[in-house]
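Read the structure below first, then the notes.
Note that this is a trimmed complex: some chains were dropped, and none of the rest were shifted.
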Amino acid sequence: MELKLDTGRRERLGLEEAIFCSHKSDEQLATILRQHAEEVRACLLTRLSAEQFARLPAIFQSALDYDPGSATAILNGPDPCGSAARLAIVTAGSSDVPIAREALRTLAFHGVHAEVVFDIGVAGLWRLLERIDELQQFPILIVVAGMDAALPTVIGGLYPGLVIAVPTSVGYGVAAGGNAALNTLLGSCAPGIVVMNIDNGYGAACAALRALRIADR
Amino acid sequence: MELKLDTGRRERLGLEEAIFCSHKSDEQLATILRQHAEEVRACLLTRLSAEQFARLPAIFQSALDYDPGSATAILNGPDPCGSAARLAIVTAGSSDVPIAREALRTLAFHGVHAEVVFDIGVAGLWRLLERIDELQQFPILIVVAGMDAALPTVIGGLYPGLVIAVPTSVGYGVAAGGNAALNTLLGSCAPGIVVMNIDNGYGAACAALRALRIADR
């Protein structure tokens, strides 16, 4: 079976090819990687579980830069950039870190460096207040938060730049699955917070890449 | 039609009779008031709309202390107490005020005075930080918040006393109806926040009355 990739994406959108692996069979993944390897094309794989990675042909396992913490892999990615951070990624709790790393890796794959600030949830407000001045220097914040997802609202009231909020599926009971966090963010009292799908660190990074182009015009 | 009231509630629970009026017919309300008036019993009516009040027999309209802002009415209530406030009621936004007033009136009906602190939602964090020291003096806070309902989480991280959180139905889209606020509160990262049904200011006051008894033992 041949796959029809959206090969013109980079030209149209400035975004590289990315493959969402959750629902793909091992055979589909191998086919995709083979196509990219032959053409020496760059490719980002998201939601590639450790089990899926382990079942890939050995040649792809060694060619890929795989990060189990974010379940992402990069093929033919750019060299690590030494440039200054153009935005920051913030998390409320340590369980939100995998999603933040997905965003971080997606940005790096596009050559953009981001600062990371973890574990500053507002149930311990001092942790945010300690870092807020530092965050003010960036034009964009990606804020990752689950459960009550109160952090983006508090940041959105203190910080005038673009806040890209990512709800996470962390939690149990009413919080399980991330819908409570999602709805909190959509209904935030802080004006102008924008929201991504639950656990969508990849999308948040793409949104930031789109927004960074405003400065480049 | 005779109604079977739960007449022993005061003795068993220390809580006065309260009548939830939303689903009651005019005839049912008149019957209830007649029974209480004859026996000179105290009675609190909640969710009594201005339209329902206006359709009551004139004799009851003048006998009742009606507050349209909270849709509550009191029959044979206690004299206003001059005592010090034993707890505080806090709201995030001005749209949450009717629910806060329902709690305030319920407490007053039971002879308990409460401090009120309105409009300190965390999208403008300075408003809370300005008042937090004052709030620390109370053993109980009733916190009323809709939309993102982030205020109780921030308070719960700064304040060691009992936090009774009341979500409100304020908002639109995903926030409409109050379920988003409710779920935010139930999933709060601040440990030990307790939650009431949406718009249940009456219940929050009753919970506070139950908790205040801890001091009286």
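The first chain written gets the first letter, and so on, giving A and B; residue counts start at 1 in each chain.
Convention: contacts are C-beta pairs under 8 Å (C-beta built on N, C-alpha and C of every residue); 3 or more make two chains touch, one makes a residue touch a chain.
Computed from a predicted model, the values in this text were never measured in an experiment.
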Oligomeric state of the whole complex, in copies, if 2 are shown: 8
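Operating definition for what follows: only the chains that are shown with their structure count from here on.
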Whole-Å gap between the CA centroids of subunit A and subunit B: 43
Subunit B to subunit A touching residues, read off their complex: 92-93, 121-125, 147-150, 153-154, 156-158, 171, 173-175, 179-191
